[in-house]
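Pasting a structure here, questions to come.
A single protein chain has been omitted from the complex, and every remaining protein chain is retained in its original position.
The chains carry the letters A and B, assigned in the order they are written, with residues numbered from 1 in each.
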Amino acid sequence: MERPRHQGMAKNTNMRWRLPLVCLLWEVAMIVLFGVFVRFGPEADAHWEEEKQEMNLTSDIENDFYFRYPSFQDVHVMIFVGFGFLMTFLKRYGFGAVGFNFLLAAFGIQWALLMQGWFHSFKNGKILIGVENLINADFCVGSVCIAFGAILGKTSPIQLLVMTLFQVTLFSVNEYILLNLLHVKDAGGSMTIHTFGAYFGLTVTRILYRPNLEQSKDKQGSVYHSDLFAMIGTLYLWMYWPSFNSAISDHGDAQHRSAINTYCSLAACVLTTMAFSSMLQKKGKLDMVHIQNATLAGGVAVGTSAEMMLTPYGSLIVGSISGIVSTVGYVYFTPFLESRLHIQDTCGIHNLHAMPGLIGGIVGAITAAAATEDVYGKEGFIKAFDFTGMYRTRTPSIQGGFQAAGIVVSLLMAFAGGGIVGGILKLPIWGDAAAENCFEDDVRPGPGGSGALPQVPEDEESDVYHMHNPDKPASP
Amino acid sequence: MERPRHQGMAKNTNMRWRLPLVCLLWEVAMIVLFGVFVRFGPEADAHWEEEKQEMNLTSDIENDFYFRYPSFQDVHVMIFVGFGFLMTFLKRYGFGAVGFNFLLAAFGIQWALLMQGWFHSFKNGKILIGVENLINADFCVGSVCIAFGAILGKTSPIQLLVMTLFQVTLFSVNEYILLNLLHVKDAGGSMTIHTFGAYFGLTVTRILYRPNLEQSKDKQGSVYHSDLFAMIGTLYLWMYWPSFNSAISDHGDAQHRSAINTYCSLAACVLTTMAFSSMLQKKGKLDMVHIQNATLAGGVAVGTSAEMMLTPYGSLIVGSISGIVSTVGYVYFTPFLESRLHIQDTCGIHNLHAMPGLIGGIVGAITAAAATEDVYGKEGFIKAFDFTGMYRTRTPSIQGGFQAAGIVVSLLMAFAGGGIVGGILKLPIWGDAAAENCFEDDVRPGPGGSGALPQVPEDEESDVYHMHNPDKPASP
Partner (left out) sequence: MERPRHQGMAKNTNMRWRLPLVCLLWEVAMIVLFGVFVRFGPEADAHWEEEKQEMNLTSDIENDFYFRYPSFQDVHVMIFVGFGFLMTFLKRYGFGAVGFNFLLAAFGIQWALLMQGWFHSFKNGKILIGVENLINADFCVGSVCIAFGAILGKTSPIQLLVMTLFQVTLFSVNEYILLNLLHVKDAGGSMTIHTFGAYFGLTVTRILYRPNLEQSKDKQGSVYHSDLFAMIGTLYLWMYWPSFNSAISDHGDAQHRSAINTYCSLAACVLTTMAFSSMLQKKGKLDMVHIQNATLAGGVAVGTSAEMMLTPYGSLIVGSISGIVSTVGYVYFTPFLESRLHIQDTCGIHNLHAMPGLIGGIVGAITAAAATEDVYGKEGFIKAFDFTGMYRTRTPSIQGGFQAAGIVVSLLMAFAGGGIVGGILKLPIWGDAAAENCFEDDVRPGPGGSGALPQVPEDEESDVYHMHNPDKPASP
């Protein structure tokens, strides 16, 4: 406790004002930008009554809200409870995981509504939003939550907000390149969300490498109840992943198909994960880390292809393989990444998102290349790949090639973006945590404690536990 | 343990029979009243096939069930998991919070179906119920859960059931005055649910004031895991609040718009809460109490206006302000209320529901007064405010005035009702808890313990932990 901090204390004494300032300034910026740009889309605007007649809709039930809102809520739970609780496994960082995930996601969705809006929903100088925009904003933030997994416990909240700002921006650019310029399909985001988010986060954590983190290795473990909290995160991600992959697919059969493919892939993934977890442990025991994470790889790995005619048995195959790859990754690749490449990957996102994301991109390219009018039907074929307008003449094999190009673009954007953002985060102005404070919520009463505000009944509550904040002095 | 109880023991010796008697008598009353009054509404009745033709509906999907059931389930989760777990932060009262919330809500929804049914769904001597009635019953009980937050840990289950009976009754009367007599819009219940529920609960806790509760201040704190359980409640409330505010809005654009406005408001609220939480703490730390509670104020504060054309940036502004007000409330108002006004507000509902509820009512009044045919469209304007029949000639500014009147009526009903019900709860017949037993589940093995029923294998389980019940003797 009495060890001196590694960073200069002097520079950080005004830290107390930095988080409030960043939050407030950015929220003001959001209000101004929303005021200038964001309006309700036609299906959420009070003019809908007239709109409905123009669109020849006979019933309110055909409002996009009813097609997508249940899926939106499932995705929302995945982002805030799923990712939040999945990261509570660290025995002394439960608040930090849930709380900072909450902070960055709440900021990120506002910025994502703007960034994605400018690229995809911009009409006559206004961004017109509806439920699909909310889902896409959650998706975009999902990729930030993934990257957060790599640096969990090692960064200050300001660093996380800075990273969120840049990553959401780059995500939107990458997504625009893939979906609009390359005309690639990626409804469940194997490439745009998982591959991009994971390699971005891994690059950032590489740049933020700290050799002396080894000392706090004991804090990187889990305890009994922290592992049960993490299982809440795992199960909500696992259960709602069919909604994730189908949330923005085309109405009708495409949404239906995406859910079925994802359901099948995830079920298979659990079995191969359990098999390899038991096989690779010396005593045949099952490892909670694998069960918490690798069981989800099947959802990532059908992210691109779930809305295609992957077929249920194709999904079982993809899910089986991804479970194996992910579990093997936890046992062999993660230690290798740390010891040889100096990549400290707290949550193992390389195994849960990076590799399965690549598998997902590849499976998507193959499934697209193998598409035929026979399998999809004449109308279904055009609708599934949106082979209309300037893409009228695109063939399945060309589409497969563009899908593969999408993987490469996502990887390049992730490495370049992660490198730049990692460099920015290394600047000494963000108040990053001292090594001995990593992976730890601050659980000591603050100096002064209940003595300072003796008449406050909540005093006890409000001073006993706080999330880690680098501004606290090393010696209280 | 050997200290004598403050209340007379003699009066309470027959306590053991009181809770069962109250529960059973009331359930019998419910069965009789449901038997006399409650029937399925036309969309849930087996005559629907014929009804559908009369209503000119072409498909089963136009049954109200498909418009509202997903939102209903989200609201249901908010009432039972959201409110229940939000209140588990007390380190030794987790069962009491979840369990008594479960009990009062399960009773309350039955009584609410009747009370609200008589006012709003009564046709030819019968109450005809459908999914919208289930949502409204959950809403009504939500206001009781809010009031429960003020008296958490200080009352017996019988007192809670008595309070529920009276509060549901008064809620329904207040709701009838607002919605039917004043023709006020309040789909998310800023006035009817939050303002009414919170000031009702604060009045009750004022009347039940106990000076000697100071001694148990150490039990009012939280512990690491109790705070993580509370975050489950927080996140489910936060994520599903868009469903709460849109659940009973008009089909189509109104539901769609409500969800978007609430989503935006809540996102902004998280940032300003974090900013002010950090700013107002001596060390710039984040306070878990604020993160658990004030982040939700944005949902309360757009409860009335979410279905109106508040616009996304309007929502950001309202959410930002409510996060600030709520956080400041936790730091400054709650201690003031306790020390000066003798209002012991266990969960700080004044900050989470009362003040944001007032903001919500005011924002609703302003938004209604500012409405124009230009913004809403000709048909949309009439539909949004239901300016038909006897309200055909009402103007936006008059509507704004009535909205403001709705706030005043809700406050008056809350103070008067809370005063009367608080007085009733003070009667010495309900077996209220002794001060030293407050905020505490009973975790000692009961006298006799496993010795009494030695052949029971579940004996260990069933005797180790029990929710607090005042009937237990002070000295075991």
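Observations, loosely collected:
Keep in mind that, in the parts below, a contact is a pair of C-beta atoms (placed from the backbone, for glycine too) under 8 Å apart; a residue touches a chain by one contact, two chains touch by 3 or more.
Here the structure is a predicted model, which is why all the values come from computation and not from measurement.
Checked against the full complex, the candidates A:330, A:387, A:402 or A:430 give a single residue touching the omitted chain, namely A:330. Within the full complex, the residue among A:309, A:349, A:363 or A:425 touching the omitted chain is A:309. Only one of the listed residues, A:22, A:61 or A:368, touches the absent chain: A:61.
Here the missing chain is touched by one residue of A:88, A:164, A:245 or A:295, and it is A:295. In the full complex, chain A makes contact with the omitted chain through residues 58-59, 61-62, 66-67, 70-71, 74, 89, 214, 217-218, 220-225, 227-228, 231-232, 235-236, 238-240, 242-243, 251-257, 259-260, 263-264, 266-268, 270-272, 274-276, 278-279, 281-289, 291, 295, 309, 311-313, 316-317, 320, 330, 334-335, 338-339, 344, 348, 375-377, 379-381, 383-384.
Of the residues in chain B, those that touch the hidden partner chain are 15-17, 19-21, 23-24, 26-27, 30-31, 34-35, 38-40, 43-50, 52, 58-61, 63-66, 69-70, 73, 76-77, 80-81, 84-85, 88, 94-95, 98-99, 102-103, 106-107, 109-110, 113, 129-131, 134, 157, 225, 229, 232, 441-443, 446-448, 452-453, 455-458, 460-462, 464-467, 469, 471-472.
The definition used in the following text is that only the chains that are shown with their structure count from here on.
Averaging C-alpha coordinates per chain places the centre of chain A 32 Å away from that of chain B.
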